[in-house]
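Of the protein chains in this complex, all but one are displayed in their positions.
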Amino acid sequence: MSTSKTPTKLTPLRSIAQRLGATFTEEQGWRIPEVYTAAEGEITAARERVVLADETPNGKLLLEGDHADSVLMDALDLGSLQINEGSDRIYRLRNDIFFMSTPPGREVRVQKKLTTTSAVSKQFVTITDITHGRAEIRVIGPDSQELLSKVCGLDFHPSAFPNETAKQSSLAKTTQLIIRRDIGELPAFSIIGTQSLGPYVWDTMMEAGREFGIVPIGRAALAALEEE
Amino acid sequence: MRTEQDTLITPNRLHPKEGEVIDRATTIRFTFDGVEYPAHPGDTVASALTAAGVQVLSRSFKYHRPRGLLCCSGHCPNCLVQIGDEPNVRACTRPVEAGMEVRAQNVWPSLKRDLLSLTQLGSRFMPVGFYYKTFIRPQKLWPLYEHTLRHVAGLGEVHIDTPLGEFDKQYLHTDVVIAGGGPAGISAALGAAEGGAQVLLFDENPTLGGHLRFTVPLDSSSTPEVSKDLPELLEAANQQPNIAVFTDTSVLGWYQDNWLCAVKGTRLFKIRTKSVVVATGAYEVPLIFDNNDLPGVMLGSAVQRLVHLFGVLPGKQVVIVTANEDGWDVAADLQSLGVNVGAIVDEREPNACSSPYRDGLVNAGVPVFYRHTILEAIGSNAVRGAKIARIDERAAISPTTTQSLNCNLIVISMGWTPATELAYMTGGKSEYNEECAKILPVSSPPGVYVVGRASGTHAVDSQIAEAHQIGSTAAAFAGSGEVNKLTAQSSGTLEPRRTSDRVCVPGNKKRFVCYCEDVTDEDVELAIAEGYDSIELLKRYSTISMGPCQGAMCSMNTIHLCARANDWTVQETGTTTARPPTTPVTLGALAGQNMEPVQTTPIHQWHLDHGAAMMVAGLWLRPNHYGDPAAEAMGVRERVGLIDVSPLGKLQLTGPGVPELLERIYTNRWENLRVGRVRYGVMCNDEGVVLNDGVCAHLNDETWYMTTTSTGATTIFEWLQWWLQSGWGEGIHLTDLTDVYSAFNLAGPQSRAVLEKLTERDLASKAFPYMRIRSAKIADVPCRLLRLGFTGELSYEVHCPSGYALHVWEALMEAGREFGIAPFGVEAQRILRLEKAHIIVGQDTDAMSDPLSANMAWAVKLDKPDFLGKPSLMRISDEGLKQLLVGFKMADPDVVPDEGLQIVEPDADGRLKIIGWVTSSRFSPTLAAAIGLCWLPPELASQDGAPFTIRIDGHLKEARVQHSAFYDPDGERLRM
Partner (left out) sequence: MLLLTCPNCGDRNVSEFRFGGELSSRPKDPSALSSAEWANYLYMRNNVMDAQTEWWHHNAGCGLWFLAERHTRTNEVIKTYPYAKRNA
């Protein structure tokens, strides 16, 4: 045994960020880009054009089972863990499948609680932590709808795709879970798909977004945008 | 700056006038075949060349005849040129740019003196169907024929070193699409938008307005002037927030459920709409007569486009050939510009003409020839005159009345045919309307509407009124506003007949029906005489309407010729099926942005940094080797190696129903698999064909962990989902963990020693035997370890959460350094597994291979109650095997047969008979032998050591059957 400290987790997009000269920071054990060029410029680009951010560290849980809804309901009623507080979000992908998105690191506690609840209720529900298996790319900015319309056949107009809703579809010829999560007035979408396709999806969106002046943004700019 | 010289070399440029689109204040320069020409921003390549008096723009496809502007609207092939790297550009629609290098296509040695035009001297030996008839034999010579024909009959040139263009696609969603932005289209857009619908309005021209941009609306005052309707329509459309306008955009096709495809330059739009209004206007129809393709013969609307939009007059002595009021409009238009109209040749009786301009033109002394038509365009490279003659009472040409008129521009204005391709793609029906001599749309599917000239309505006032109502109906269909019941009624305006039945004037020179493919009326008659009489057959045989114009110039005339030759009515003759694209489109636009998904593992960058030669496996990029695959294989045999097997499919199965499912989908037994154990299994479909193989581990109480082949992962996941969702899913959940875990195989006699440095878990064989799974922290990362043996050595598959993958990989490499660890790639793994005679599904098996024949009877338990493929395998077992997969060793260790080679045996007559084939082969560095797997007849395969011959480059090479694994047949090394 060499050491006993938990090693740092890397996202599938780290090599791209490295190539682009990003400086890195650590969040809940994940190494993620802090700044690519300058946070101010990245914030401006997000407000005025369109940007990409690597949000792979967000916790991702999959709940499967015909009674997954009742387990979720039970867990929500438990005083010790208010799932809908904080920024955990639950999306029903199918009658029997739910996707949960948590802030980085929280997925471990949430999974534990849900597993206990499901065991107590004796419901057959499988709760799987798929955080490591999915790349999560956030598209932010006024041109994000226009950009996505170049890589995906869904109608991204807010009337057809309202905020805080999720759809699974083909994006750049790959299967992705797309969640609209605006930042205030700023349109934003999370693109969640198998991590091995992450670099390809990132590169494809960067190329499609060139006409809009797309840039990647780091944790610093993202935090600033979310604070507003 | 424009110089005096420029004025001298643009003799056809008129004085400035209202409505033109060029910026005369600026002069730019471009070249055509090396000669420099001036142009103004707003000019097209063709308008600038016409201004400079250039008439010949191209040579024809087959006979290399000189061709000049005909339609000037992007609908004919006559002005196709090469611009830089881009072939087949329509010069009449492409805006000219400073410094553009424009060249003529399909000429040798030059546009002016194209020696290939000599082909027409032999043209009576090149009838329709010439290529099919002549070049079919001998087949051996086809490559030579093809090379020569491509040179002679080609269009533009494609340079393979052209840099990749930037193309992309965009999806659009809307309520109503309007195809065509003329008066009808704009009005329909307004009607729909006012009804509350979101409207996308497409037009192929740089600005909206259609023919109102360059023609005088009929039924207006007798003084030609720019339409007053257009500015009003444009202003209204501009004020309407629900309308998005796409100019320079051609709608290429309609597909099921109102899915449209349109192209704007390098971008392709895919549009889903609720309803469609087709307002695509009409094409002016050429007349077929001797030398009707001579530069200087132009359609009336083409001349008006040049004059009004670009201030260019293509000829100063004009003869107008017509059969309708539109020809008189053109005459009046030119007359008002001070052009000398040499004659109006109208095939109608004098009393049939009701043009408001007639008196003015006659009083101005313009000669009018009623009941006359044109016989021939006179000239060699350009029009010098027109031969005309009288039509007698029996509608025949009377030769004695022939006379010649001097002119350098012949304007043809014989009629119109609705541009209805898009309407018919939707499934709309058409009928021939005798009254207006046109084939008109008579019905269209729900949510599809046809308006304006495309529906046969010519008068602008009627178009605007009708289209507005239909626009609101289209909006109502899309769910906005109310359906107006009155809209079904037409405007009721009786329109004068605009189109002549006469499409062809007989003569003794070439008369072209199809300009794209150089097909004459005689070719059409010959094709019909040869039996290709139906319009669809005629099209395919003669290739009429299959060229760049897509039938815009030739369809209507062909139908008339076909009807006449068969003595059918036009209605009986019918039309050809309309298919996308309506107009030529570049392959780049259809291809769009490069989107070929690529999967990479978390170790990808490390592989690249360490000199890996990557290979494509399915969508994955994997290291094939790091320089020396044989050395990598030897390293595993002698020391320890590490391979990235992250692409392995990894599935989690949970629930009480899993054991029963495993029994059903695998051919061997599963119910007795205890926790912590791993078993190899083969999956078959019900035909008994091997689909996939892999291992499945019993992790704990109700959780199993299955691996599948890397390239079959998605397929198997979908296949399992189908069984689960169609009745076998009770008590089972299936989750794809392929990307959640990354996997590395640490293989070699030293693998345990390496792993022990990184974990507290007891790895001794007693605590962790072969074919077991254990959870363990490896380098502080929670992992799953599977003790397997694909390579034939002691080995551990380390599965770790993907975020930690690089950390674990590097820790293993570091820990292994003292043992001489090296990474190995797919190629070394293939050598290692072949030395163990382990099969690879898809490499050694195909879509016909069952596991019994694939020598895996040990993994098939036919005494199980049921499993997928069992009934088929029972029958195969009963009937006896036809082929058997077996190992072989070459007699000569230096001869490695290519995979796929045939195994042969002489028959009674000494002729070679194929009895099998090689599926895998490698040089084994461990054994210094050439080894492989092959399919053989069972009687041969069952004899260990039996010799047989493989045919390699015509030579017969000996090999011998080997039953045991080539390396460590007893598997002792796996259990170390």
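Order as written gives the chain letters A and B; numbering starts at 1 within each chain.
Just so it is clear, contacts are C-beta pairs under 8 Å (C-beta built on N, C-alpha and C of every residue); 3 or more make two chains touch, one makes a residue touch a chain.
Only a predicted model underlies this, so the values are computations on that prediction, with no experimental measurement involved.
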Among B:Asn594, B:Gln721 or B:Ser775, the residue in touch with the chain that has been omitted: B:Gln721
Touch criterion as defined above, residue of B:Glu18, B:Asp257, B:Asp567 or B:Glu972 at the omitted chain: B:Asp257
Among A:Thr6, A:Thr116 or A:Thr175, the residue in touch with the chain that has been omitted: A:Thr175
Option from B:Glu687, B:Glu756 or B:Asp968 whose C-beta touches the chain left out: B:Glu687
Touching residues (missing chain, whole complex) on chain A: 93-95, 97, 153, 167-170, 175
Where the missing chain touches chain B, by residue: 255-257, 259, 270, 272, 686-687, 718, 721-722, 725-727, 866, 870-872, 875
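As a convention for this text, only the chains that are shown with their structure count from here on.
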Centroid spacing, where centroids are CA-atom means, of chain A and chain B in whole angstrom: 35
Touching residues (chain side chain A, partner chain B) in the complex: 1-12, 15, 30, 56, 62, 64-65, 124, 126, 128-134, 149-155, 157, 160, 172-174, 194-197, 199-200, 204, 207-208
Residues of chain B that touch chain A when the two form their complex: 168-173, 270, 272, 593, 595-602, 604-605, 619-620, 646-647, 652, 654-656, 731, 733, 735, 737-741, 757-760, 779-781, 801-807, 811
